[in-house]
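Note that one protein chain of the assembly has been removed; the remaining protein chains are unaltered in position.
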Amino acid sequence: MAKIVIDGREVEARSDVNLLQACLEAGEDLPYFCWHPELGSVGACRQCAVKQYANADDTRGRIVMACMTPVTEGAIISVEDPEAKEFRGEVVEWLMTNHPHDCPVCEEGGECHLQDMTVMTGHRERRYRFDKRTHNNQELGPFVKHEMNRCIACYRCVRFYRDYAGGQDLGVFASHNNVYFGRHESGTLESPFSGNLIEVCPTGVFTDKPFSKMYSRKWDMRGAPSVCSNCATGCNTIINERAGKVRRTLNRYNDEVNRYFLCDRGRFGHGWVNAPTRLRSAGYVINGDMTPVPAQAALDHFGKIAASGKLVGIGSPRASLESNYALRKLVGAENFSTGMAEPQHSLVKLAVSLLAAGPARIATMHEMETADGALILGEDVSATSPRMSLALRQIKRTAFNKAADQARVPHWMDASVRTLGQDTISPLFVVSPTVTDLDGFAQDAIRAMPEDAARLGFAIAHRIDTSAPDVAGLTEAEAASASLIAEALLASEKPLLVSGLQYASAALLQATANIASALAAKGKTPLISFVLPEANSMGLALMDGLSLDTIAARSADATLIVLENDLSRRLDGAQFDALVESAANLVVLDHSVTPTAIRSQVTFPSAAYSETDGTLVSAEGRAQRFFQVVYPDAPLQAGWRWIADMAQAAGLSHVKPWGKLDDLIAEIATTMPVFARIPEAAPGSDYELEGTPLRSQTHRVSGRTAIRANISVRDIPPPSSPDTPLHSTMEGSYSTDMPGTLVPFYQVPGWNSEQSLNRFQQEIGGKMRGGDCGVRLVEGVANAAGSYAMDVPSAFAPRAGQFMLLPEARVFGTDEMSMMAQPIVERAAPAVVRIGGAVAKGAQVRLSLNGEVFTVDAVSDPSLPEGVATCPPHMVSRSWSAPGWVSLEITAPAERIGTESAV
Amino acid sequence: MSTAELTAQDAELPQDLVDTFIDMAAHEHHPRGAAIEALRLVQERFGWINDAHLAHTARILGMSQADLDGIATYFNLLFRKPVGKNVVMLCDSVSCYIMGAEQTRERLCKKLGVKMGETTPDGEFTVLPIVCLGHCDHAPAMLVGKDLFGPVRPEDIDGIIDDIRARKK
């Protein structure tokens, strides 16, 4: 820390930051554009000018750019200095010379950093009286709108898109005041992180296209803190609502998890909650047809069914811990399934047990960014956990800091560090059967089939600690790679190991765990992460339940209750039919119409994540709470409330209705030790700040009563829920000190954009002032003895006449719920089978998967070995997702012209 | 035939240029170091840089089209639109201004019947302004292709242009 003086006020400032950060952390209103807390300083906009004095006797001082000037002990600066203020005002005036002043029709309006900074600098009068230059806009795909005339050339977009996220197809064109930010031609932005441009852009050049179709001003929407449910990463989000519809998803800062950025699946994958595919009423089958009935009628009907026999419950890794627990309680642990089929069920449990018993700490995404030796073993993280892959991309950038330290350049001087570090060898290694987006960030990207990747992992562990099992029969190249990677991990201060379930290989998980144990045996403190398939896979593994396969055998003649789970994605057609047909009754609770719901005899419409509250456990083992932003009309209610109602209807007295979510959470915490800490994930519904509950709308929300005054002037009472600590209106407290897990929107006086986040943090880029989000449930055992898995698989061997078909996970297309959101559907490329070896252009394959035959377009993928092919899971066969031997019949493209569908 | 017509049908770069670029890239610390020289060579061959050639060059250098086009559109001497056979660049900087370049420009535009930045309908001449040509002791200065002229007074324009036209025939 250093003492600095700002306008005569002595403040403590961090000595490793720049004066802009120091000023903001000291509460100063110092405007800026090009600096971004995660992207660092480049000195382009010249907006953050302050006066700096050489010493106490210096009365003249000189103007410096705060973002480019390091904090030094005793520094004396002035923000209020008239010369500095005049310069800042003029910078805005310059920026506005070509800006169209179209705030009234601009979707950034009301949460625009440029508006805020313009007001802050006091620029009120337009003196520029000449023509403005104009640009043509581009069509950038289903996610992002482009309006270049609003651009103030801060260069943030390209710095995020290219430098930070590694995207290639956004650039800067032309020069002087004609600079243009866009693609080389109109077309869909390729980066799966393109949506962040919306938040990174300080004005309205890049705006949210799906939001635009149901646009509302920021101040007219309700906000609620939420957790993304589109993968297991657990990114924190804010969801916005107006008139009962979810309008958009924004990033919510969690310093250890997603920090400033989301992936596009998370940001644009929420549309299913508004879609016509939602279940909106209870019903049961009358005369062969599913018939909507009042909720009580459906419950009564259920009561009758349930009375007649055994109840079997199938939970879901996409449902909340609370609903799963309620179902498990209703049917009994011995009749409860995690909702996962084999091999996923066992693999998730294996992953969790390896994490819980191993010596490595589960890495937060923030920790991943600074790993100085990292191995990704047999997982295409960029497809299975896109946000994690963005964190992993930063490993290379972090490595640049060494070169910067040598040249005594501070890490926040982003462009300088990138210049100095450009020849730095990345400490990241990628081992994967297919090309991944992370290959370009790695020192080496090794192509290996899952078995061979696992063997390499075992070999690495052995080279680190010889008491780990060795691998016989490695090729020379494999042996060399194993030694190289082992040395790199051993040499690192913060070694990181990442694997996952994409290729459904226990050996991969075990090999990864072996490396962690070996590193620990050598005194290292390794970090580890396993990518899991779904938002609550970890929670379900911890909850304990039977696999779908096991429960299927026990559900004959039982009443099968399926909670928020589409079994047709997990069981192949025959298994699915057998299960449904053997059960006496199928009861489905879900928020959407799925192939499983269609087969049910009784249906209950459950509330979506945006309409209810609950807990998910991410792959990091972090229990996090999501809160409702929509107050749904009856009969929609949380799954666990339906279950309590069902118990009551069936006269099952062991399930007592829980009055509110907190009661249920308390019960879970006391009855299941593994969940003992989940109440800490977020404050309860009785939370009050300054004596009142929190509000979820801004003070400015317009016309709550006036909007329907032509119909009635009666003030309709605002909706409420006993489950959330957030009040549904603008009434209530709101402060920068509120818990990070309860922030419904970011706004402080003078800062209406997401940039106001700076005010909510203890220090910029640090923890939230009001405390952390979520609680970690799985921590590993620091001194776990080096116990090693010994089952080294044999090398992959091709089979004559057959293909090993591997699942090709995709950011867009292979996930369940996001594919019910229109923008994601538009973005998803058609399914295609990639085949190692030559394939004629325009060819197709006939393949048999899980007993069904499909015809799919085929392309040659030279990066795959002969006899290996890939297919996107769930996109061709609804249920297929695990590797297996298949026979492929490649059909010549004789009559097919122009159907090449390479992605 | 304008340069646009000359290159419209050529989607790919000719092999000798490809070989040259690969060689240039190999001699650079990083292939992208050859970007500007490669673009200059494309233009020297075809008169301008069309989208297909830009894309092909980008592929050879391991750059994205956006990245390379960001460079192509940054530099004054790289043309992303077709130009005439003869690019006439008239200095518009200060020494030439003092020595009457604006009068020379008027004469030049009148002679060719175009405005600055335009190409004559016969595709023979494109006239462009250029910054100081370092020929200030012979101001006003003018560059036609690789030939430097100066001082170019308004009355010299007819002779220069007519000469070039005659030379072509």
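Letters A and B name the chains as they come in the text, with residue numbers starting at 1 for each one.
Rule of thumb we're sticking to: contacts are C-beta pairs under 8 Å (C-beta built on N, C-alpha and C of every residue); 3 or more make two chains touch, one makes a residue touch a chain.
By definition in this document, contacts and distances are computed from a predicted model.
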Protein name, per the UniProt record, of whichever chain is missing from view ("Aspartyl/glutamyl-tRNA(Asn/Gln) amidotransferase subunit C", "Energy-coupling factor transport system ATP-binding protein", "Probable inorganic carbon transporter subunit DabA" or "NADH-quinone oxidoreductase subunit F")
"NADH-quinone oxidoreductase subunit F"
Contact partners of the omitted chain among those displayed are A, B
Could you tell which one of A:V179, A:M214, A:A479 or A:V748 touches the chain left off the display?
A:V179
If I consider the whole complex, including the chain that's not displayed, which of A:V5, A:I63 or A:A795 touches that chain?
A:I63
When the complex is taken as a whole, what residues of chain B touch the one chain not shown?
27-30, 32-37, 39-40, 61, 63, 70-71, 74-78, 89, 92-95, 97-99, 130-139, 143, 146, 148
May I ask you to list the residues on chain A that touch the chain which is not drawn?
42-47, 49, 62-65, 68, 86-87, 90-91, 93-98, 101, 118, 123-132, 152-153, 155, 172, 174-179, 403, 407-409, 413, 415-416, 419-423
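One rule holds in what follows: only the chains that are shown with their structure count from here on.
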As a quick test, compute the distance in whole Å between the mean CA positions of chain A and chain B.
49
Listed in rising order, the residues of chain B that touch chain A in the complex are 30, 51, 64-67, 69-70, 73-74
In their shared complex, at which residues does chain A touch chain B?
162, 168-175, 180, 183-185, 422
